[in-house]
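A short write-up of the structure that comes next.
One chain of protein is taken out of this complex; the other chains stay put.
Let's turn to chain A:
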């Protein structure tokens, strides 16, 4: 792997780490619970980006499944959290 690609990947990883620290600040301080939910969702997106960069860094394709997996889990978790914040129940008994 070329030297340039390694440097760019490392710089991107450091920047994503800084983003995650700022999001962690929002999760801890965040005035309301929806703020925390959005910050956690964005942390999931950053985890996806980090695993993509790690796949470049370690020159493997086995991280690609992890990327899709984290995306799906983040989506389901955010949907469940949003539904809990809105209605108080995640799985309703009868809708119709």
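Quick note on the criterion: a residue touches a chain if its C-beta (ideal position, glycine included) is under 8 Å from a C-beta of that chain, and two chains touch if they have at least 3 such contacts; residues count from 1.
FYI, contacts and distances are computed from a predicted model.
Engineer: Quick one: find the hidden chain's UniProt protein name among "tRNA 2-thiouridine synthesizing protein E", "2-polyprenylphenol hydroxylase-like oxidoreductase", "3-methyl-2-oxobutanoate dehydrogenase (2-methylpropanoyl-transferring)" or "Na(+)/H(+) antiporter subunit B".
Structural biologist: The UniProt record for the chain left out of view names it "Na(+)/H(+) antiporter subunit B".
Engineer: Residues of chain A in contact with the chain that isn't shown?
Structural biologist: 62, 65-66, 68-69, 72-73, 75-76, 79-80, 83, 86-87, 90-96
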